[in-house]
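We show some of the complex, not the whole, and keep each chain where it was.
Chains: A and B, in written order; residue numbering restarts at 1 for each.
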């Protein structure tokens, strides 16, 4: 593989997250993205950002596990089960899965995390946090001290996960959601955008708030 | 003009934003602020932060477009129309309008933006974002990948504008507001503090939430 801890990486996925992952790895990691891959039926164009899109069914021929590591850059489809399944399959085929932490995320040496994690910019992950495998932490979240995030979770942007929180596997935490300190979020929960979680949740629970309704007047009638 | 891309800049405005803009440009840009300007009837003191306040009506005499660039540091009065009008007038008079991006904002090379933009500290602007002219992005916002912000918008602090969002011209987005991914905000909307926008909005729509009501007890009665 290439120099200084950098690896040749094949990104699984061709959607927004895959495209972003390529930009982030190229600009802000020692890794070299060499190809995208996805199941043949989702393949679309044969190239993306100037790189080949290889059918996942045939990946072993052009990029066997000895020649490349992988990153599964799939979002939260089916409450993270889609990504978890591909993660498992890549591992079963023998691929190493790399984790990426943006250079403008703030972590402490005490933080532990697994493989196929992707931590975007401006996250704060306080000391004594433990993060599992295959956890996506989008941008600008707070993960408070001593909290634990289970495998295959997806945390969107600006969420506040306070201290001593436990989040089970495959949870989705939406943008600007708030979880108070000490709470346990059971596996497979969906915490919607802007939701406020003040106590423990049930497995598979869905916590979402309706959007703000429009007022009867127009902005040009306001005294702003 | 001065060295290394730095310009002599006249700031339009004498309010909070103008005062802050002077501090930010002085401390964190190559530019040199040489004066403030405002219409004669709003002028008040002849000096601000040790610099002259020149009547806008006479600005061409002391600081013609050949001698200075400008920055219009006006807030969101009349849902950004006040700033837009002055922006247009400065351009019509031939002034170059500078943009400022704080050195502690996080941007990617793929971000495009226009003139008279002011991006405060701790903002994250993800790849493939396009920002128009005369857009104020206060502090600590998230602007997700592939989103577009129209001309003359004002985004307050800690707002989450998720990925693939489109925001029309002259919108106001309040502190800690949340816009979910893929939503289109029509022109001239007011998204109030803490509002949650889950679907497309109507032009000129006002989306605001009432503040949290007090509980019947006092803090010293709590078991905190």
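Definition applied: a residue touches a chain if its C-beta (ideal position, glycine included) is under 8 Å from a C-beta of that chain, and two chains touch if they have at least 3 such contacts.
Since the model is a prediction, treat every value here as computed from it, not as a measurement.
For this homomeric complex the structure file specifies 3 copies in total, of which 2 are displayed in place.
Assume only the chains that are shown with their structure count from here on.
Chain A and chain B carry the same sequence, and matching their CA atoms takes a turn of 120 degrees, rounded to a multiple of 5. Taking each chain's centre as the average of its CA atoms, chain A and chain B sit 31 Å apart. Across the interface of their complex, chain A is touched by residues 76-79, 106, 108-110, 122, 124, 126-127, 140, 142, 144-146, 158, 160, 162-164, 172, 176, 178, 180-181, 188-192, 195-199, 201-202, 204-209 of chain B. Of all residues in chain A, those touching chain B in their complex are 16, 20, 23, 27, 104, 121-122, 139-140, 156-158, 174-176, 193-194, 209-215, 217-220, 222, 224.
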